[in-house]
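Here's a structure for you.
A single protein chain has been removed from this complex, and every other one stays in its place.
Should a chain be cited, it is by its letter among A and B, assigned in written order, with residues numbered from 1 in that chain.
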Amino acid sequence: MITESISTVTGIQSLQYLYPLIVLGIAGFVILGLGLVTSSKRAYAGIAFGSLVLAAILLLVIPQNTYNVLSDSFTFNQFGLYFAILFLISSLFITLPSLKNISAKGDIFYALLLFVTTGMVVAAFTMNLIVLFISFEAVSIGTYVLAAFHKTRRTLEASTKYFFTGVVSTSFIIFGLAFFYQAMGTFQLGPAMAVASKPALLIALLFLTIGFGFKVAIFPMHQWAIDTYYGSENSVSAFLSTGSKLVAFMIMIKVFIIGFASMGEDVFLLFTLLAVFTMTYGNISALSTTNVKKLFAYSSIAQAGYLILVFSITSYAMWSGQNYSFIAINAVAAAMLYSLVYIFMKGGAFVFLNTVDKESPEFSDISGLARKSPALAMGLSILLLALAGIPFTGGFTGKFYMFLYLVDVKLWWLAIIAILNSAISVFYYFRVIMYMYWKPESQVLMTRSRAASATVLISAVVVVVIFFFFPLFPLLHGYATSLFGVTG
Amino acid sequence: MIIEYIFAVLVAASMITFFTGGRSRQFARLTSLAIAAAVIIYSAYRFYPGYDGGYISTFSLTLSSYTGFYFSLGINGFTDLLVVLGSIIVLAALFISDRSDDPVYYGLILLTEVGIFGLLMSTDLFFFYVFWEVVLIPVYFLIGLYGGPRKDSVSLKFLVYTHIGSVFILLSIFTLYSYYYSEFGILTMQNADLLSTPFFATIPYFYKVFILTGFLIGFLVKLPTFPLHSWLPDSYEEAPYPVTVILAGALSVMGGFGLFGILYPLYSQIPSFFLWLLIALGILSLIYFSFTAMFQSNIKRMMAYASAASMGFVSIAFGSGILGTGNNGIIDLAGGMFQIFAHGLIVAFLFSLLYYIKTHTGHDTFYGLGGIYRESPVMATLFLGGLLASLGLPGLAGFVAEFSIIAGSYGILGPLIYLVIFSMIITASYHIWAAQKALYGPYNENLGQVRDLSRSESAAMIFMLISILVIGLFPRIVFPLLTGYLGGIA
Partner (left out) sequence: MDIFIADTVALFLFAVGLYGVMTSNVGIKMLISVEIMINSAVIALVVSAVNSMEPIVLALFVIAIAAVESVIGVSLLVAVFRKFGRVSISLLKEIRE
């Protein structure tokens, strides 16, 4: 009897869609259990790495057509699949580099990492706001603990700030969801949703923007991000500013592009304002800092500003009644491309800090790096070039498409602001390059962290390869179509 | 197809240079010599039999037909001339490089050449922009790694300034791309499509102005023109001499190419106030730079301003040439393009010689020098030749360009032409004055013994001077390419 009811709920063949999640969850518990037997960090990391890779492979082999499971609470589509793989990459990114800094309780670290990743993958595969919220919380709660790992004064402070802003943002999200339901009468996101009450939807827009904006670190809600990225352990910062941020960003794409599709004007005004302030604030603050980690933290805020331009594009296309399906799908594809590049350039940049034998190095601490380890300096330079959006790196490609559709939707003034911001950012990225290449060598030693160096170099290579891989964008365009083609 | 192979060889060689270790200098010199020879032979072979406009030897590789990206190369009379110029300038820069076997240095110089070739030969606006940006990076590293005492701030200033100029070009390209799609439903980045007059005529007036302004900002920063020039003197001064040769010779080529190669095909659609603005800026920069150059004590800085001043002729020629009609317009435009070429050759020659003066005497200021003709007559004479070419002495390349520009634009400028003539007089005066102070007059005994140019050095320099002279005496070598190019568009 029981088996029959399970099969009616899930459908036998639909179980294969859940394999990646099952693998990640089981591996997490295995690591926890292993913690009782052995204290070998390498074993934990190995299992975590293996299960992440296995999950990625399983994701790649499942059928790519849109498919709903568990009475629509899961929606498998190519858009979700793409982001699920991005999240796995962002976790893989820190699995090995973090080995160096984990001194005790490695089992908890890696198990948490896997649980958080599970939450991310769930978030990728759902169009239901209840499931989205729960998976989002799974990510948040896990990362509160990750940020506090080691319990030093710095990480505790970082985590406490992160925790309180995170919890406040959670309550904003719940409130927003309540109003969203009052306005829409459903938690299921889909095309052509009927609006029952416009004021309630406006309140929901405001509350959800604040709630998710905290995680993406949009301008007025950014303050925790600088402290937390700056205070946490390097690989955790990498994870927070890539994986955790992109989860919130992906949820925002689902909520604000699909859910609020009827509110073009309001979404446009709100997000354009936020985007302009976010990128300008991030870039202007980054100009004056002399600390490498802080610079990455600020630049991470500026990058969030470029990311959320996608909402301006789609909502303006909706508001001004232009060729919505063409522009919205392309803009989402541009955002997907940017997210991919972003993981590598930002993650690589934060992981780079693991190779410097000093907590939160200043510019002067990495000066002369090019003579100490030319390959590493080259790798970081490529990542910085990508962050600045210089051609022959994927960073250029990402910004190129984003700004292209900004112009395409005829938001010239916003494009000018964005592109000038990006031009200003060149200044501080190249200052780091300047220190690395033509300043006298500093006394600070480099650690022999092979995992971190390899990660930096691999991400540098990937970032360059993305530029030369031109069929990527049409591919992503196809994936983005599946987001708009959901059948409720 | 041959020019594409040359380009591919150059790309490969520039990469290999980074790994050549102790023999990088030899390798880079040989490469650039081979490239220059190949380019010159190629252009003699392809363009000598008669050229009547359009692209020759095109090549196209589909990268993504969905987004309309093609890696397409092609060459026309004008770009061929600039490619020749670029290869000669890089050759000169490498010839005077004495940095013993630093593979990074030579690799970066060749990478700069790759960028310049790429942007000149791209017939696709996407790759035009990519190469346009890519030129900045090696030059930034060259100034930063090998520059003078203020290299930190100067290299950043150079990069940020020119990068901000470039992003406006990108905005214009986006606008063209977007309008082409909404007009024809095709996504394309091809020059032939986006820069075609019938298409451009369909764009609303406001956005036409927007597009042209974006392009102009980018091009005028590189040219450079009066209000957008402040990166120039610092960068020229702080860069090592070979890099200054490239900066002065090749980077201003980029601005000139932008005007004549990118914007000229749209000439009938450019509003006349834009052209007048260009003329005004050209005259302003002529006068302003000439006066500023007059008050410099550092010869390198003075030559930097002189170089910027002579690029003022280019924007005057562009503006008045399009406004002008018939033969005068053609002469004017061809003169402007000739000026880009001549200016590139002359400044490369001047800065190379200045480099020798600096290394042999240890000075490049008027205070430090004086009467070096007594000790090193060959060097001094050659430098005088360069100065005379730069001020536009008849018989040398600069004169041909300036004469055709003035003759062609007289009908348009009217009395304004006196301002141009006036600035030419100033130019002449400070050039002569510089020669008098630095080369002739009483010898500055503090210098002690000054070595003259060695045999190979003087051979190379004499060769360059002769080529300037030959082009000045027989401009018919070059003009058919330019008029052919103009004819192909009209």
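The rule we apply is simple: a residue touches a chain if its C-beta (ideal position, glycine included) is under 8 Å from a C-beta of that chain, and two chains touch if they have at least 3 such contacts.
Computed from a predicted structure; not experimentally measured.
Write out, one label after another, the shown chains that touch the chain missing from the document.
A
Of A:14, A:160 or A:262, which one is in contact with the hidden chain?
A:160
For the chain not shown, which residue from A:19, A:49, A:67 or A:187 touches it across the whole complex?
The one listed residue touching the chain not shown is A:187.
Which listed residue (A:44, A:93, A:230 or A:400) would be found touching the missing chain in the intact complex?
Touches the omitted chain: A:230.
Which subunit A residues would touch the chain omitted from the figure, given the whole complex?
Residues touching the hidden chain, for subunit A, are 129-130, 133-134, 137, 141, 144-145, 148, 151-154, 156-161, 163-164, 167-168, 170-171, 174-175, 177-179, 181-182, 185-187, 227, 230-231.
In the analysis below, only the chains that are shown with their structure count from here on.
Measuring centre to centre with CA averages, how many angstrom lie between subunit A and subunit B?
So the centre of subunit A lies 44 Å away from the centre of subunit B.
Spell out the part of subunit A that touches subunit B in their complex, as residue ranges.
385, 390-392, 396, 400, 403-404, 406-408, 410, 412, 415-416, 419-420, 422-424, 426-427, 430-431, 434, 437-438, 470-471, 473-474, 477
Where on subunit B is subunit A touching in the complex?
63-64, 66-67, 69, 129-131, 133-134, 136-137, 140-141, 144-145, 151-152, 155-156, 159-160, 163-164, 167-168, 170-171, 174-175, 177-178, 181, 210
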